[in-house]
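Worksheet: one structure, shown below.
As you look at this complex, bear in mind that one protein chain is not there, while each of the others sits in place.
For reference, chains read A, B and C in written order, and residue numbers begin at 1 within each chain.
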Amino acid sequence: MQVQIIRRKKNLIVRLKGELDHHTSLTFRQAVEKELEKEIIQNLIINMENLTFMDSSGIGAILGRYKQFRDRGGKVVICGLSRHNKKILEMGGLLKIIPVCTDERQALENLS
Amino acid sequence: MQVQIIRRKKNLIVRLKGELDHHTSLTFRQAVEKELEKEIIQNLIINMENLTFMDSSGIGAILGRYKQFRDRGGKVVICGLSRHNKKILEMGGLLKIIPVCTDERQALENLS
Amino acid sequence: MYHYRPGKQMNYMMLEVPARSENESFVRVVIAAFAARLDPTLEEVNEVKTAVSEAVTNSILHAYDDDRGLIKIRAFVEDKKLWIEISDSGKGIDDIARAREPLYTDKPELERSGMGFTIMENFMDEVVISSSPGKGTVVKMLKVFNKVAESSH
Partner (left out) sequence: MYHYRPGKQMNYMMLEVPARSENESFVRVVIAAFAARLDPTLEEVNEVKTAVSEAVTNSILHAYDDDRGLIKIRAFVEDKKLWIEISDSGKGIDDIARAREPLYTDKPELERSGMGFTIMENFMDEVVISSSPGKGTVVKMLKVFNKVAESSH
């Protein structure tokens, strides 16, 4: 899995590419935590447009970020959900607590 | 593997798509033999442009067609050879007895 | 119930890999390639890959304390059915009923969601778990393909 990081004011955009499983979930967690150390960031946008696979490790990794940002008074928004990835997040109950947008633009609007 | 058959006067063009191995070589052999039964065919053009894999079963299958057409007074020409497929045919000594053309047009010219 | 009856004409594979997380994606490619002969839809392939990924991840994460243990993946196809068995000889599961509960995990500190078995049950037609503490765990799953296509005839 590849993780691309973009900063838009107080928002961190993380673009995930490839497969999010137990092996790669640590890469995602560490990439976000590294940014939190050095920057004043409030919200997180997770772009899953190019995420070709996800299992329950994805639920854990996203729930972990959700709690982290909630505890800092921020928000998490997801965009670019495929049918399969949506089903997985739905089973994990995440769609009840995390807003889903079609793309990054909509996610940024949602946060402003 | 998929086999597409085209007739151009006395020439039979066989387009191979996919993987030519022991499992699929019979499909190729039978497709050619079926045409030989029903049509007056002299020469054979084997188009390998879309053949993504070949092992030594390909050498046997092509040598078999070569002998078959030679015994009927006809010729075999190969076109669309990838680097890998060329290497395989070279090891089998086929490039010394079978002409290789870039495409079907050149092969048809070679035969006329 | 899970009726496991490999016939003579059945095609079969058995794969053994060490319990290392880098093998999770490898096993997914292998099971997808094996299932390809059933001419599955993209959705069916994703469901099988996900269920297998869950079971293999469990063996890597919960069964063994290091990465020397082995995981076996067996698969059989017959008609439109794919049987899969994932087994380890790790520490086993004490309380299978509790393990199957959605959100139950004994590794929350590793950000596990406890949704592994729930996803296997949702994506496969049958899931049977057997385990002996100290000896290992076997997860047997069945997927029936092309159900929609069949019922529309």
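Rule of thumb we're sticking to: a contact is a pair of C-beta atoms (placed from the backbone, for glycine too) under 8 Å apart; a residue touches a chain by one contact, two chains touch by 3 or more.
No experiment lies behind these values; they were computed from the predicted model shown.
Looking at the complex as a whole, the chain kept out of the display touches B, C. Residue in contact with the omitted chain (choice from B:3, B:31, B:63 or B:95): B:63. As for the chain not pictured, it touches chain B at residues 19, 21-23, 25, 29, 53-57, 59-61, 63-64, 83-84, 88, 91-92. With the whole complex as reference, residues 8, 11-18, 20, 22-23, 26, 29-30, 33-34, 37, 68 of chain C touch the missing chain.
Everything below uses one rule, namely that only the chains that are shown with their structure count from here on.
Separation between the centroids of chain A and chain C, computed from CA atoms only, is 27 Å. The centroid of the Cα atoms in chain A and the matching centroid in chain B are 52 Å apart. Between the Cα centres of chain B and chain C there is a gap of 43 Å.
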